[in-house]
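Every protein chain but one is kept in place in this view of the complex.
The first chain written gets the first letter, and so on, giving A, B and C; residue counts start at 1 in each chain.
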Amino acid sequence: MSGRYEPQPQLAGSEQGGSPDGRGAVRMVPEEEVRSYYGRPVLKEPVWTWEVPLYLFAGGMAGGSSLLSLAARAGGNHTLARRALLVALGGATASPVLLVSDLGRPERFYEMLRVFKPTSPMNLGTWVLSAFGATTGAAVAGDILGIFPRATRLSEVASAVLGPALSTYTAVLISDTSVPVWHAARRELPFVFAASSMASAGAAAAILTSPEDAAPARRLTVGAALVELGLTEVMKRRLGDLVAEPYEREEAGRLDKLSKSSTTVGAALMALAGRRRPAAVAGGALILAGAVLERWAVFRAGFQSARDPKYTVVPQRERLRDREGA
Amino acid sequence: MSEATGEANVIPGSGGVSDAFNIEGRDVPESRPVIPLGQKTYDGEEQPRMGFFTDTTVCIGCKACQVACKEWNEVPDTIGELTGTSYDNTGALGADNWRHVAFIEQRKEVFVQQEAGLGTPAVEGEPDFRWLMSSDVCKHCTEAPCLDVCPTGSLFRTEFGTVVVQEDICNGCGYCVPACPFGVLDRREGDGRVWKCTMCYDRQKDGMEPACAQACPTDSIQYGPLEELREKANGRLEMLVEAGAEDARLYGANEQGYGMGAFFLLLDDPEVYRLPPDPEVVSRRFASLWGSAAVAAGAMIAGVAAAFVGGSR
Amino acid sequence: MDIGSNMAENHPVGFQWVMEARMRGATVIHVDPRYTRTSAVSNMHVPIRAGTDIAFLGGMINYILENDKYFEEYVKAYTNAPVIISEEFRDAEDAGGLFSGWDPESGSYDTETWQYAGMEAQGASGQREQGGATGEQAHYAQGGDLEQGMPPERDETLEHPRCVFQILKKHYRRYTPEKVEEITGISRDLFLKVCEKVCENSGRERTTSFAYAVGWTQHTVGVQNIRAAAIVQLLLGNIGRPGGGIMALRGHASIQGSTDIPTLFNILPGYIPMPHAHAHQNLTTFVERNAAPSGYWGNMKAYTVSLLKAYWGEAATAENDYCFDHLPRLTGDHSIYPAIMGMVDGWCKGFFVMGQNPAVGAANGKLQRLALANLDWLVVRDLVETETASFWYDGPEIETGELRPEDIGTEVFFLPAASHVEKEGSFTNTQRLLQWRNKAVEPEGDCRSELWFMYHLGNKVREKLAGSEDPKDRAVLDLAWDYPVDEEAGVDEPDAHSVLREINGWDAENNALPGYTSLKDDGSTSCGCWIYCGVYADEVNQANRRKPASEQSWVAPEWAWAWPMNRRIIYNRASADPEGKPWSERKKYVWWDEEQEQWTGHDVPDIQATKRPDYVPPDDATAEDAIRGDRPFIMQADGTGWLYVPAGLTDGPLPTHYEPEESPFENALYGQRANPARQRFLRDDNPYNPSGGQPGVEVFPYVLSTYRLTEHHTAGGMSRSTEHLSELMPEMFCEVSPELAEKVGLNNGGWATIVTTRAAIEARVLVTDRLAPLKVQGEETYLVGMPYHWGSKGVVKGDSANDLIGLSLDPNVHIGEYKVATCDIRPGRRPRGPALVEFVEDYRRRAGARRVGVNEGGGS
Partner (left out) sequence: MGIRDLIPSWPVMQQLRGGDRLALGKAARSSRQAELKPRTAGADEVVKSICPYCAVGCGQRVYVKDGEITQIEGDPDSPISRGRLCPKGAASRNFVQSPLREYRVKYRRPHATEWEELDLDTALDMIADRVIKTRGETWEDEDEEGRHLHRTLGFAHLGGATLDNEENYLIKKFFTAMGAIQIENQARI
């Protein structure tokens, strides 16, 4: 269309200029390619609050820990096993609290179990979390009281089996949305979450366990942390410059950087000086912090990605162009 | 994103051929009647799938639909400031706006014969200008992400094939909000629950027309069995195209594309109306969503095991 | 053809029919200074400079005449084109924009020289003694004795230099496409395109319809704007035919009804004029001087006597002239604006305001509020507390400190009113349809209908005056004032049906009358409004008929009731040719049925049912019998549509282009700048901005226009009180073109202050291409558009645009020029408090704002 003219930029003044005291100039240079409705988002930003990223972290750590615990048990390292199991239980108790408090109508949390809904990651997740809580709880109880050994073992196994599911489904949860930066990363995100879950699990255990019993935890921590760092990069690269842009900008950008450095330093400490308790504690703490920050970065990136129509429109336009080309 | 169509359990066409651009009426692809998942379950009770056809070429931007909707559904008002965006002062669809009229002022070539009953015939020296108006609403998708992800079953498919939030169930988890590719659903401040267009479910049950469609002075909003509406729309589009309205296109009218229970006749790119040019049913990507999660879970087991390779102490 | 209105925006549901027509291939043309929601769905938008409609329509008339596009048969048979005009008549063309008979001293016309040749005396006398006729009175004593219903001097060939047709040609010869472009800003091409479209679409097979609203009427040439359209439509044969006509799109639910049964000073129900002091010593002279013997007005005595019987019942007898002297007498313009001045000046002390909000809705709002502040007592009846009720504590003058509540002596009564669902009664809509509303719920608390208020106020007053010997109280005590009340509601609500029945009228046996043709002048019939006679025929409330549209013909004659006699299209005899045959099969509506020996068709024929098309009245015939069978315009003395108006108008027999009271330009056609006869109020509290050719014109360089939005209603009392509507248009704003915004530095979404010599107000700014600048007389003109819905009360508040407008009126009907003025606009919010007064004062000084130009009316 020759002579195309977009009123948006002219009018966007009041939109982007915040309070419409007319700070937006009468005419601004029209933004090219991206057409939009006065620069307003096509999508709604998520309404989720701080509890959610914390849950992503806690659930992940819990899942990793139950697995770690079982492995330690199998290897006869009962101290490590018990510590890890306690961490799992901690995570399993924190998670529902966080989830419920994020609801618009907390008193109605039970509606989550109203249906069994395969198409809803959150619904499945709730079932998984409930089961995980129950089994882990049973396992811990049996372990401490030393009663019903067989049932206790069984619960440990069950909890360990559910663990990985708990750690990774949260990735499905957020990528099963129309938020570009989340949905486009649906392949990579589970791995990123898995890795950081293992790292957190290892780190938590390494903190709680005396160094001589914590070697496997340290190895797990360091290994997983490195994988996590690598995978995040892979994810961003596969997202492409535009879609991944939120990770470079504003809040998400800052969180992402912070998480990287924290994890790197933590891993280094753990690797080089993990045999000494203080270093292990410090390193572990940094790894955990890194994991929290990383989940937070992903979380905030989603908001930024939903807020700007270009992240929604441009990729869809390209897709159309490809298709017409084909 | 090229796997969009390639993926096994993606329903045919979601993110596939975009109806936003494949203009029906030119090469009429017969639109097969689609009974959306969930509607079938009303064995016997189920009704023909009902929908909205919003013909934006006859919209006069009066906003009767917005008011009629608020009156009937008792949707709260949010009185703000003048936005400075033409005559639109309510911004977008949301928990408190189940209908929203968009106003778009364009200085562009407008050359449409009068039979089309559109725009201004280009007269030498006259400013070419047009003012697009369009009443947006929930699309009541054939495959609705919001419905899929809702963990409580608060969102459900009615016997009319529409998608409705049950205010007596919703616990405000907010999952449907980012799931919707059109930014329709939102949580209501102070209430905590999610609200959106119900296509006047209660009125439908009594055989009444939804409030917005009944009020619409120029019949820009038409309500009826979806199949009939789609035929009507194709006819109208052909008439416009013949009359030279090159920009005219249907949006959401074709199951080959992203099927919508509420579809539109537009005169410009969807994004100009705040609509996604090529929406996708994100929630039906089971393979890529759960598949990699499963693999990742396995990888965890391997990873942890690996940590014990060097001994368990 | 939608001109002078914004139908999609202000009558959206009526507009559905326009859209349907468009879908069927009709061309919709929107002529408007702004590109509105109507333009957006029209086939053509024709941007015109506000206040230049006559130049545009005159140009169209010229196009039709010069290119022989007129409907010859129709024009010759049904209009007064062949009639020859008095030789003393001088056209405005020959006198710099003034017609013959102009009197500079009185600033008004003596219309004697405008008459048909051969019958001056009579027409004129009726005129002069009226002391100024008005639009509602355009049926005035024109004609006298017409031989066989024809004016004496005619030229059927339309060749005679003094025949209406030739005068018309001459009058508009200079309204060329080039002139039109120069004056209106409409490009020559576009103008011609419109002319072609309209002409192509008129004739035997097709008809064109005009729709207008206050965009035409609210001008100092309001009546002449519509006259100009009437000339176009008569020339093209588009009157009295389906799909034709000139449709007034009226803005209030019963604004038509309130002129039919007037709350207007100059007329009585059914457009019977109020008697003037000097002219009407008694009923007989009153009727003689006001009604032509021929045409339906020939029955005016029957209508008047029946009305007086409805008013004074038993007391009205032949002996006392049916209480004719109970009627108060006029001595000039007693319309609301002089009354407002009277309040300011102290001679008008009391004021009833019912369902209106002059503090916001009337021009020169400050003057309005100063008037309210100087009353002894004020009674406001409304559903919500309007600015008219609250002026004394939150009016703009309180903010500026010009007024202090402590200093305001007005005693204010606010009485809550009943809403449209809390009372029953009838509205008359814009197409003369009386539709009855049934009561849904009882009003709460003190809420009452106006029916209740007037009835019980009347009773109180009558009780207090009971037994008075004072002759001035006779009229009150003689009043037929006894309506059944409905006790069950518990509030003694008078029965609205019985009032409607009184309006319909009854005969000596107290049977409801079937129609106005049965009215008598001997006191045997009573009728409250002759044109409504028949609305209660057969003792049935015809206005409450609600047969579903789906169950009757497209004319839907059984839905409600249209005056007169349930006719849906008036003058519909014109839909058939002189022989009574339809002009075309396609446009068939009513026709003469030779077998049945009567008129028939889709509608009630607007002519005596059995009057043959070839009927020629005998010389002694009167009233309707004096009208020929081939003359459709049966209200007119000669039965024709008037292209040229010999009597009834005060500002000329032909529409002539004049600039608005306030305009940056001089008149490109005449030396006379503005309508010479326009009504102005030259006083300190109603100053005017300098106009084209006057010193100080540059101080107010921009054209200002006010209008409504779909989302709000008039002065806002019915819309700013609802959240649903308020949120859609939450703030007062003004609209300007990007060019003007650039020029003065306005930001979209920002604030602007708009100034005239009356006031300064602030508004948010919408910068939009919908208000394109126009090239007029070689220079760019910029329009500042403003809705006028806001005030100091309501869910949403804002400054009132009407505060900016000055009071200058159309001389025929005293309607204010609200649609165009000049102004200045600058960025930012207005000063607050006393600073605002100083701010406006400064503008006045700079403009040397006039009360001056007193003689300017007289054609400087």
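One rule holds for everything that comes next: a contact is a pair of C-beta atoms (placed from the backbone, for glycine too) under 8 Å apart; a residue touches a chain by one contact, two chains touch by 3 or more.
If you're wondering where the values come from, they're calculated on a predicted model, not measured in any experiment.
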Determine which one of C:A292, C:I408, C:V590 or C:I805 touches the chain that has been left out.
-> C:I408
Out of C:V379, C:A576, C:I634 or C:A760, which touches the unshown chain?
-> C:V379
Looking at the whole complex, which of C:A81, C:L327, C:C533 or C:V697 touches the chain that is not displayed?
-> C:L327
Touching the left-out chain: which of C:E624, C:E711 or C:E731?
-> C:E711
Option from C:K423, C:K520, C:R678 or C:R764 whose C-beta touches the chain left out = C:K423
Missing-chain contacts on subunit B, rising order, are 37-43, 45, 62-64, 66-68, 70-72, 147-148, 153-159, 164, 166, 168-169, 200-203, 205-206, 208, 211, 214-217
List the residues of subunit A that touch the chain left out of this view.
-> 113-119
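Throughout what follows, only the chains that are shown with their structure count from here on.
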Taking each chain's centre as the mean of its CA atoms, subunit B sits from subunit C at a distance in Å of 47
Find the geometric centre of each of subunit A and subunit C from their Cα atoms only, then give the gap between the two centres in Å, rounded to an integer.
-> 70
Junction residues of subunit A, two or more chains touched | 7, 11, 13-14, 20, 22
Numbers and ranges of subunit C residues touching at least 2 other chains = 748-749, 764-765, 768-769
Which residues, counting only subunit C, touch subunit B once they are in their complex?
-> 8-9, 12-13, 15-16, 19, 22-23, 25, 27-28, 35, 37-45, 187, 189-190, 193, 709-711, 723-731, 733, 748-749, 764-766, 768-770, 772, 795-796
Complex contacts: residues of subunit B adjacent to subunit A | 1-2, 4, 15, 17-18, 20-21, 81-86, 91-92, 94, 102, 104-109, 128, 145, 148-154, 169-175, 177-187, 191-194, 247, 269, 271-280, 282-283, 285, 288-290, 292-301, 303-308, 310-313
Subunit B to subunit C touching residues, read off their complex | 58-64, 66-67, 70-71, 77-84, 86-87, 89-90, 105, 107, 114-115, 117-121, 123-127, 129-133, 217-219
